[in-house]
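Please find one structure pasted underneath; my questions will follow.
Heads up, one of the protein chains got dropped from this complex, but the rest are sitting where they should.
Chain nomenclature is as follows: A, B and C, assigned in order of appearance, with residue numbering initiated at 1 for each chain independently.
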Amino acid sequence: MSLIEVRDLVVNFHTRWERRRGTKPNAVDGVSFTLRPDETLAIVGESGSGKTTVARCVVGLQARQKGAVLFDGAPVGPVAKRPPATRRAIQMVFQDPAASLNPRMTVRSIIAETWRTHPSAAPDGRSWDAAIHELLADVGLDADVATRRATALSGGQCQRVSIARALALRPRLLVCDEAVSALDVSVQSQILRLLTGLRAARGLAILFITHDLGVVRQIADRVAVMHQGRLVETATADDLFERPGHPYTRKLLDAALDLEGA
Amino acid sequence: MNRSSNVTDPSSAVLDAEPAPLLRVEHLSIDLPGPAGQVRVVDDVSFTVAEGRTTGLIGESGSGKTMTATAIIGLLPAGAAVSGRMAWHGEDLVTMAEQDRRRLRGRGIAMIFQDPQAALDPTQTIGRQVGEILRRGGMPAKEVRRTVIDLLDRVGIPNPETRHAQYPHQYSGGLRQRAMVATALAGSPQLILADEPTTALDVTVQARILALLRRVRDEEGMAMLLVSHDLRVMAHVADEVVVMYAGRICEVGSGREVLNSPAHPYTRALVVSVPAVRSKTAIAEPLPGNPVSPAERPSGCPFHPRCAKAQDRCRSEVPQMRQVAAGRQVACHFPEEA
Amino acid sequence: MSAIAARPRLWPVRLRSTPTVAAIATVVLVGYLLVGLIGPLLIAYDPVATSVADRLLPIGAVRADGTVALLGTDGAGRDMLGQLVYGARTSIIIGISVVAACLVVGLAFGTLAGYLAGWTDVAISRLIDILMAFPGILLAIVIAGLLERSMLVVVLALSVAGWVGFARLARGLTLSLRERPWVDAARLIGVPTPVMIIRHIIPFVIGPVTALATTEFAGAVLSEAGLSFLGLGLPSATVSWGQVIANGKDYLDTAWWISALPGLALTGLVVSTGLLGDHLTQRLGTSR
Partner (left out) sequence: MTRYALRTAATGVLIIFGAATLVFFIMRLAPGDQALVLLGPDATGAEVAAARTRLGLDQPLPVQYWHYLTQLATLDFGESYRFGQPAFELVLSRLPASVELTLVATVIAMSGVVLGALAGAHRGRWIDRGISGFALTLYSMPPFWIGIMLILVMALQLRLLPSAGTGTPAHIVLPALTLAAPFTALLTRITRSSVADTMAEPYVQRAYAKGLSTREVVTGHVVRNAATPVVTVGALHVSTLLGGAVIVESVFTWPGLGSLLVTAVANRDYSIVQAAVLLIAVIVVCCNVAADLIAARLDPRVRLGAGA
């Protein structure tokens, strides 16, 4: 059974005036896909293709005009209306590493906040500090990071803390919205390694939003290509890159640059 | 301002295998005032930009690549201290009077910026902005209009007759960048500095803009200094590349050679980190740590804390640039075989 | 990283405000505060007692009872120094009360409007629009003039329009803050709204709001003086600089100091508040 199912999703940001005139296209227009509990699905597209909007609908940060998002077969709405267990199960890593963390809070209190909100996820029988240090070690950070604030961390470290915050709730789905796009190349592969490692160790499903086809090829099981709010093609990664079906996918692949073959 | 002496300076005869250098940057250092005193953001950087060629300046955040380009166009923030030489047609840009520098800007050396949205004045038509340098140069209005339309046509903007009267917000991202290229071309410069010209653009647009840059360079016989963190862009456009890390140069050489067989461990790490699209690659063995900022540059080789091959010598002694092959220089004590 | 990392602004360099000017301004402000709070305890002054013999004494003159009137006397023979000191207290009390009331109301309304959006936002925003457009001093004149005279009414009259500035600022900041990923992350976890506002929004609003508070303080002090000058608002037994200036207007020909001195005191207070405010705005806030 699929972990996430998105059915006929329609989202627009029209004002009432624009809706009445009906000239502006929808940001997301009739998108459907499924995500299995242990797979990595990448949504690829250019800016304005609606890929981030789809991700925000899945996590419940964006309201939709039509369609449904099903989690474990049950429809879920905006994040505020989701049951705590569902809320725990779906977490997100954002694009801007520094802005993902409240700059006034220490890493320790950022992680502790998740447990204070979800006592059921809090470590029992151990001190929170020990659990936080363990969590930080899991994402490759030293224990002394716990007392620091985002402003004292590098982009890569911030992104690791973001991942640790998500993992603290033992989620089943991790949505990564351009999670490595803002990082230096030499740091990008650190985070990609971390994500693939976590996925194997914890049985996470990952919804990976990106515009970087190279990254997609490295980590995705399946790929969904979006163009102007619509899903133009969904295929396994190998199929998509070897045998692109849709003309737009082909155009995207042709335009992508590689180090070799210049 | 012993300008004539620069031309015959013996130390400048280092990298002369390639075509005549248009711009010769020698021992350029830039200090900026920071919260904790002066910070050397660019340290002892030397390279040349040859006529008709594209030189790529590669680097991650804090590498000093943008500062280097800014120094060349002469728009460093107030308080910046520049030392070294930048030889341009026998004159030193570092010591040149501000008035002469200004005359050079736009006409001798033009610049294309990363974000075309932010770099265009929202209250003026594209045509007015493209033609500004011509108008200020005293060209009659009618001729300016004709030249502008011709320029817009040359950079591939459709319907230039109507498009030139439109405002930036009516242009798409790709068209705006084309308009920026047209603006840069308006002064018929000999050197174009392009600072991350495609970073803010989509993949499909990026390829077209790179093609455009290459085409105009060939047509005009200009030199181009391309500043970017994207090795894939470099592989496509740059004839020569200069790799920078923490304000210093790691490696200089022809683009093909450096990117195919990097000699510096840092360049090698960068090259293997780039995921391929046309073949499936494993995720690269990551470098430990983060790019270091010039403010906290470690002793010795700035890259040594992240380098697997680092020895005691790397921690104490700054590696000097040395020739490893024809036109190929590396600042590493233990370079890979090129 | 290069794509997103903030690059240094190439032109022009933003200047840090000079801390010395701000330090001097702070010292002056503390001086006013001390005079306003402790001064009345040291100087015995009865605003109602008049002395015909000591009318219109110039600066430094000797009174009938042999004491020196350091800053002269007014048309009713009352000591100017005493009036200045008591006036300082009035200005400071009113200024602080108005700012405190406006800050609390404005911050609450502004953050709620910005965070909750929807109809709450529409309602509060329209109210802000209306009050922004209407001259605040005019409103204060109408309210203070028509209602019973008291300190409380003056504070109320000045606060009716005063909270709007805070609300507008807080709303704008909150609107941009709620788009920040760290707020999204907290929403994903399910952090309750009150905790969200207190922990993830307010700490980032408070800096610019503090900077604005200095401007609003200056405005409140000036407006209070204006009301008192017109003879509206404060009961006549309360000493206010504005009122003293008004009283002195009749003696401009003969006794310039009655009007001039309180005005100077007022300007000094507002200038130093403004200097501190500019400094705080540069350090903590947005320019508008």
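Here are some notes:
We take it that contacts are C-beta pairs under 8 Å (C-beta built on N, C-alpha and C of every residue); 3 or more make two chains touch, one makes a residue touch a chain.
These figures come from a predicted structure and were not determined experimentally.
Note on the chain not shown: across the whole complex it touches B, C. Of C:G77, C:G190 or C:G242, it is C:G242 that touches the chain left out of the display.
In the complete complex, the hidden chain is touched by one of B:R107, B:R256, B:K280 or B:K309, namely B:R107.
Only one residue in the set B:L22, B:M67 or B:L120 touches the chain that does not appear here, and it is B:L120.
Although one chain is hidden here, its contacts on subunit C can still be listed: residues 9-15, 126-127, 129-139, 141-143, 145-148, 218, 222, 225-226, 229-232, 242, 245, 248-249, 252-253, 256, 259-260, 262-263, 266-267, 270-271, 273-275, 278, 287-288. Considering the complete assembly, subunit B touches the hidden chain via residues 73, 75, 102-107, 110-111, 113, 115, 118-124, 132-133, 136, 167, 169-170, 183, 187.
Heads up, the rule we're going with is that only the chains that are shown with their structure count from here on.
Listed by label, the chains that touch subunit B and also subunit C are A.
Summarising the inter-chain layout, the chain whose CA centre lies farthest from the centre of subunit B is C. The chain pair with the larger count of C-beta pairs in contact, out of A-C and A-B, is A-B.
Subunit B and subunit C have Cα centroids lying 52 Å from one another. Per-chain Cα centroids separate subunit A from subunit C by 48 Å.
Taking the mean of the C-alpha atoms as each chain's centre, subunit A and subunit B sit 34 Å apart. Residue positions of subunit B with contacts to 2 or more other chains are 60-61, 229, 291. Counting partner chains per residue, subunit C has residues 1-3, 5 touching two or more of them.
Contact residues of subunit C toward subunit A in the complex are 1-5, 180-182, 184-192, 199-200, 203-204.
Subunit A meets subunit B in the complex at residues 46-47, 154-157, 184-190, 192-193, 196, 211-215, 217-219, 238, 241, 251-262.
Only residues 60-61, 173, 202-204, 206-208, 210, 229, 231-233, 235-236, 256, 259, 269-271, 273-278, 280-287, 290-291, 306 of subunit B touch subunit A when the two sit together in their complex.
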